[in-house]
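A single protein chain has been removed from this complex, and every other one stays in its place.
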Amino acid sequence: MNGNVWIAGGGVISGIGHDLGQCMVAFEEMRPGMKTLQHLHSVHADTFPVVEVKAGNAELAQKAGMPAHWSRTALLSMIAAREAWQSTGLGDIAQYRAGFVSANTVGGMDKTEDFMKAFLEDTSKGSLREVVHHECGAVTELVADVLGIRHHVSTISTACSSGANALMYGSRMIRAGMLDVVIAGGTDALTRFTLNGFNTLMILDQQPCRPFDDTRTGLNLGEGAGYVVLVSDEIAKKIQPWCRLSGFANANDAYHQTASSPEGTGNFMAMQGALKMSGLAASEIDYINLHGTGTQNNDSSEGQAVERLFAPAYPPASSTKSFTGHTLGASGGIEAVFSAWALREGIIYPNANFTTRMKEIPFSPVTAFSKDNNLRHVMSNSFGFGGNCSSLVFSKE
Amino acid sequence: MEKLMADLKAQIIQQLNLQEVKPEDIGNDQPLFKEGLGLDSIDALELIVLLQQHHNIRIAKPEDGPNIFYSVRTMAEYITAEKNKTA
């Protein structure tokens, strides 16, 4: 249980760009990705804006080098995971003890929900090809097999903190000396299942979401995938890593199945635990990538937990979900890539659509893009259903 | 009103799967949430759908829930008022 774990690279596909570079341009040009549904069919298409990846399955399949009838969740995963690996310059992955830890929340549900229509009319109907990758783990294996990863393959599903938990598990396997490199993060495609599910909770905004804004009324769903490449000290010596994963913690709010406790107990414990592991004081954090979904409940709880830990001096903070939407199981992975890249480039991401400070908390999110800031430590928060709260700390050295 | 309240009790028990609760166990003025029947925010969302399914009333703002769903009587009064509006 020793040594450091470094971020050797990362890859992202989201509704604001097909790769990390495109996403950065969207931030710099203040272009959030909320649009009407184009690719997923839903009766709610005109009601709720979403942040869909701007490509159909055929186009994504071609880019991924996978069959177009596979789950969109796998296609997105493949594109981001390959970008992540290629960004490291580490060459053929077969020469390393490599792992793939991928998170998702609904696996191949995009295909299952198509299947169910025929199946419910007649249980002998519906193409089995549409359910063969239903399980969360099946999606991960499709990608691992194409990447040629065999030493370790696993899938985590803890709702909206899944992607962050994938980084923790990968990092701990490296520290235990089990693996040299791990591609870790998450993926989720938009589905009618999740869109309707969040609608029943009445937490979808009919306008572009406004995280950490007093006028916020909910979240916008997004889709995508994001992975970092975690490597050991020994591998890191061969390259110029982006930064180091210096701390992380998972804690449970144990308050309610879906809602956060008003004071954000689990959020606080996760952030506090991650700081403790990194050996940092709160005042040393230079930027917080907030969970910031835009729901009344999350932003209020997270805000109060941030206040409790950071008062009276608040580092710049923002929710990139104001651009990408809430990508659920992918969000922890996508935001880990953004956070790690932020350290490398000195970027502080803007929070879009912000106008009014929340009454209950004493700070406002950053609203302008900036780069070349002197950042040394960045925190990324991911909180999910089941009270599952995770926080990651990245450090420049 | 009495009939509506009796119907509501049966609908609440069914929608929320309140095992071992009988309609007569729910008082007309008993608070449905917290210390009363012990319902929570997920139940409130279920009750919004109940109003839609059984009474054809849509509540757009979940924050209106606590007042409408305070008790079986407040629910019945709300339904009656809404029906009169559209009549």
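All chains are identified by letter, namely A and B, in their written order; residue positions are counted from 1 within each chain.
Throughout what follows, contacts are C-beta pairs under 8 Å (C-beta built on N, C-alpha and C of every residue); 3 or more make two chains touch, one makes a residue touch a chain.
In this section, contacts and distances are computed from a predicted model.
The chain not displayed here is annotated in its UniProt record as "Beta-ketoacyl synthase", chosen from "Acetyl-CoA acetyltransferase", "Quinone-reactive Ni/Fe-hydrogenase B-type cytochrome subunit", "Beta-ketoacyl synthase" or "Peptide/nickel transport system permease protein". Which of A:L201, A:C243 or A:L392 touches the hidden chain is settled by the complete complex: it is A:L201.
Within the complete assembly, A:A138 is the residue of A:C23, A:A80, A:A138 or A:M358 that touches the hidden chain. With the whole complex as reference, residues 15-20, 38, 42, 45-46, 49, 52-53 of chain B touch the missing chain.
Interface residues of chain A with the unshown chain, by the touch rule above, are 1, 42-44, 105, 107, 112-113, 116-117, 119-120, 123-124, 128, 131, 135-138, 140-141, 144-145, 150-159, 165, 169, 172-173, 176, 192-193, 196-197, 199-201, 249-258, 265-266, 269, 384-388.
Just so it is clear, only the chains that are shown with their structure count from here on.
Measuring from the averaged C-alpha position of chain A to that of chain B gives a distance of 38 Å. Taken in their complex, chain A has these residues touching chain B: 200-202, 256-259.
Taken together, the chain B residues at the contact with chain A in this complex read 40-42, 45, 48-49, 62.
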